[in-house]
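All protein chains but one are shown at their positions in the complex.
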Amino acid sequence: MTRLVRSITEMEGRFEEKWVLVSDDEPEAWASDRPLAIVGHETPRTTGPTRVSGAARYTTDVSLPGMLHVAALRSPLAHGRVTGLNREAALAVPGVRAVLDSTDTLSFRSRSGPLYAEPEHAGALLAVVAADTLVAARAGVKALALTIDPLPFVIDVDEAFRDQRIDGEIAEESRGDVDAALAGADVRVELTVETPTQLQTALEPHGAVGWWTEGELTCWVSTQGIFDARSELAKRFSVAPERVRVVADFIGGGFGAKQGAGVEALLAVELSRRTGRPVRFINDRHGEQLDAGSRPATRQTVRLGATGQGDLVAIDSEVLTSFGMTGWRAVNTPAMTLYRCANARGVEANLKLHLRQGNAFRAPMVLEGVTAVEQAMDELAITLGIDPLDLRRRNFVDVDQPSGLPYTSNQLLACYDRVAELSGWVGRDALLEPSEDGLLRGMGCATQIWWGGGGPPSHATIRIGGDGIATVVTGIQDIGTGTLTAAQMVAAEELGLPLDRVRVTGGDTRPNVYGPVAGGSQTSPSVLPAVRGAAAEVKRTLLQLAGDVFEAAPADLDLVNGRFRSSDGALDEPYTEVTGKLGNATVDGSGMRGANPDGMRANTFGCQVAQVAVDPGTGEVRVEHVWAVHDIGRVINPLGARSQVEGGILQGMAFALSEEVAFDPTTGVPTNAWLDDYKIPSIADVPAMTIAFVDVPDTALNNVGAKGLGEPPIIPTPAAIANAFRHATGRRALALPLTRARVVETLA
Amino acid sequence: MVNGTARVADGVLESDSLLTMLRERLDLPGSKGACEQGECGSCSVYLDGVLVCSCLVLAAQADGHGVLTVEGLADGDRLDPVQQAFIDAGAVQCGFCTPGLVLAAHDLLGRHRDPSDLEIREALAGNLCRCTGYEKVLDAVRLALARRSR
Partner (left out) sequence: MTVLRPATLAAALAARSEHPGALLVAGGTDAMVAINSGRLRAEVTVDLTGVGELASWSRSGSTIRIGSGLTYTRLIAELGDLCPGLAMASRTVGSPQIRNRGTVGGNVATASPAGDALPPLVAAGAVIELASTDGVRRVPIGAFLVGPKRSLLAPNELITAIELPVARGPQQFSKVGPRNAMVIAVCSLAVDVDVASRRVAVAIGSAGPTTLRALEAEAVASAAIDWTTGALGDADLARFAALVAQAARPIDDVRGTAAYRRHALAVLARRSLGWSLEALRRAVA
C-alpha cells in the first residue's frame, strides 16, 4: 500500500512540512547486530574504470555537431554602471552568432540579472557572446569594448556596520536569561574571531550545454541537483517538466556551489533557442573564482559563562556575515545546539556588501559557527584549568535544545572517547617540550554537529531481466561522493546478489525517478532506504518465482549471494535458474524513502583532534596529524566514507591555514581569483590522518540506519587546528586563516 | 602521433594549446582543463615520454612529436596497473583530476623503483584534487608499487 502523509522534511537545518508518498511495505531497519555481506565492507567505486581511463564524460566534455561556445564579459568593478557595449562590433567578429546583454528581453523570467547593467560585484555577468569557437567568442567579448562608470562600493565590514548596511532584519533567537546568567557566572570568557571568504573551487567549473529543439529541451548541467535543474528550466522557460531532460552523468565536484540549473544553463538554453544550435557555456577558472559563489566571511563574538566546575550557564553569540547583498542565517546554530545550556542567545546579521553573494559551501554557516564557538570553549577550558575534552563531555546534551526534541541517535560521547584514545590526547602536553627542530607543537580538539538525516521524497526502481542483471534506477547525481556505489551495495545486499550483478544509474531525469539534490548530507540517508525498498520488492517476487520453479514454499526460500536456498539446505540453486526463464519479461520493484520519525531530530556528530607544528621564524603552520571520529549511523562503504572524511579535513585545514579571497581595497576586486594565488592544498600539504567511525546504525531514522557524511568532516577541523595552534604557542590568532604573516604577527 | 596513431587535426587555431587540440579537435576529452595556467595538472599528458601540462604546450609545438594521453594508457580493455590501483585504493572521487593524477603517478613509477613518501608527494604536487584529501592517492601509488615488486 502506498499512502500520502504529511511529514517534516529538513535541508541544511531548514524544516518544512509537506505531503510525501510512503509505502507500507518498506522493510524494517537492519538490526544493529545483523551481519551483512556487502554493506559495511570496503567497496571500490562502481564507476572507477570509466573514470580512470578518461572515458567519463563530464558536462565540459559534451561536444555536439554545430555547437556554439560562450565567452562571458564580466564586471571589472565591484559596483558600476555600464555606459557602452559595442554589440555591432562583436557581431561583426567572424564566427560570432549571438550577443546578449542586459538590454535583451530574455525568454526566461528572472528577478534580477543574470546580465547586469549596474553590476554589484566584481565578476558579475554583463554580456555573453556565442560563437563557432571559443576563440571567436572571446574575440567577440573583446570587441564589445566595454565602458563602465564606477559607482561607490562597500566591501569593508566596519564601514558596512557603521552605515548599518544590513540585509533585512537582524535575526535573534534566545532561551533563558543570558544577561543575568553571564553576570552571575563564576567564569566568563569572550572571544571575537574572524573567518575568511573561501571558494568552493570544484575542479570542473560550473557549466552547461543547452539544446533547444522543437520545444524539447535537453540540458547537460554540472549540477548537484538534476531535478532541481529540471524544475528551474521548466518553470523559467514555461515548458512542461516532461519535455525537459537534464543530464549530469559525471560531475567534477560541487561542494555546495552547483545548485539547480545555474545561470550557465539558463543562458546556454536562451542562446540555443535564439540560434537553433546547441550551446556550451563553461566558466573559465577566473570567472569561476569570481562568480560561482563562496563561503562568506564572518566576524563572530562569543561570550561564555560557566560555573567553576565547568558547567555552561550562558552562551551569547553575535555574528556579522559578509554575504553580498542578501543571504540566509544559520551561523548561530552551533551556539544554540552544541552544548547543554539553559541560557543561550544568538544574534546574526548579514551585511550588504558589493561582493558576489555567498552560497552553500560544505556545511555552510555551521562550519563558521563551530569555528568560533569551539575556540571560545577552548579558552573557557584554559581559563578553568579543565581538559578541553572533559569540558565538552561535561556539557554534552542529548536533545535538540531549540525544539526540545530528542535525537534519533547520538554517539558523541563515544566519539570523544575514541578520538582521545587514538590521538593520545591525555599525553598531549608532552608536545610542549622544546624540540630539536625548533618547531612549536600542540594539540587541539573540536566537536562537530550537523543535521544529515535526509528524508522523503526520494525514489528508486529496480528491474531484473533474463540476463540476471539488476538495474537500479535513481534520480541522484554522483558529485564524487560515491552515493551510486552505496546504492549498488544496498541493492545487492537486499537482493542477495553479488555486487557485479547489480548496475546502478543516476544523473538523468529522463527515467523520471526522483532523487534529491546532493546537498546537506542528505543523499545517502534519503535514497538508500528507497533503493532497499525497491530491492525488497524485487526479491519478494523472485522468491515467489523460485517457489514456482523449484516447487517450494516461497517463505521457506532465501536468496543469498546469488543462490536460492531452502531453510533446510536441501535446495541450493543459482538464481539464474529463475531469471533465465524470464525471457523478455522483467521483474520490477519500486521503493521510496519513508517519513522521518515524528518528534525527533536527526543529527550527525563527531570530534576531531589536530596536531600542529609552528615555525616561529617564518610563521609556517604544518598540520602534522588529524584524528577524526564521527557518528554517521551505519557506515555503508568504509572505503568511500574514509575518503570523504579525508577530503573534508583537507578543505577544513585549508580554511584554517591558507584559503582566503583577497580584495583590492581601492577597487573591491578580488586579487587572487585564479589557482596560482588562491591556494587549495596539494598532496605536499597532507597531514597524517586517522579516521574512525562509531558505526552504530540509526535504526530510528531509516531502514538502512545511515546518516549523511558530506558535511560533517569539514566542520570541526579549523577549530581543532586553531586550538592546537593555541596549545602550541600560547597565543590565539583572532582571524583565520593562519597565514605566515598572521602567525608572525600573532607571535610577536 | 597521439596514443600510437598518426593524427591530423583539422581546424586547429594557431593560439590553441595542445590541450584544446586534444579535447576539441581530436575528440580526446580525457585530459581535463581546470585552470589553464599549469596549476592543477588535470591536463597532464606525455609529450615524447615527458610529463607535461598540455595547456602550456602550444599545439604547434606538438606537431611531429609523440603524445600519450590517459585514453592511451590502458592496453585495450586491460587497465594499466596504476589505473587499477587508483580504483582499488579508492583514490577516485569525482574523478575530474584523476586522468592527470594517474599519468603523474605512472610517470613516477616509470622513473623510480622505490620512491619514498616524500618523493611521491613531490611527484604529485602539481596535480590538484579537491575531493579525496590525497590519502587514498598516496595509498594507490603505494599499492601499485607493492604489486609491482611482487
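Going in written order, the chains are labelled A and B, and every chain counts its residues from 1.
Quick note on the criterion: a contact is a pair of C-beta atoms (placed from the backbone, for glycine too) under 8 Å apart; a residue touches a chain by one contact, two chains touch by 3 or more.
Bear in mind that the values here come from a model prediction, so they are computed numbers and not experimental data.
Although it is not drawn here, the omitted chain touches the following shown chains in the complete assembly: A, B. Checked against the full complex, the candidates A:Thr192, A:Thr471, A:Thr671 or A:Thr690 give a single residue touching the omitted chain, namely A:Thr671. Considering the whole complex, the residue from B:Val2, B:Leu22, B:Val52 or B:Val102 that touches the absent chain is B:Val52. Here the missing chain is touched by one residue of B:Asn3, B:Ser17 or B:Gln93, and it is B:Ser17. Taking the complete complex into account, residues 138, 142, 284, 286, 617-620, 622, 658, 662, 671-672, 676-677, 679, 681-685, 739-741, 744-745 of chain A touch the chain not shown. Residues of chain B in touch with the missing chain: 13-15, 17, 36-39, 41, 44, 50-53, 55-58, 60-61, 63, 104, 107, 121-123, 125-127.
Keep in mind that, in the parts below, only the chains that are shown with their structure count from here on.
Chain A and chain B, compared by their mean Cα positions, are separated by 28 Å. Residues 11, 13, 15-16, 23-24, 27-37, 39-40, 42, 69-71, 73-74, 79, 83-84, 86-88, 90-99, 102, 120-122, 124-138 of chain B are the ones touching chain A in the complex. Considering their complex, residues 42, 44-45, 47-49, 51-58, 60-61, 63, 133, 135, 201-205, 250-253, 255, 284-285, 479-482, 639-640, 642-651, 674-676, 680-684, 686, 689 of chain A touch chain B.
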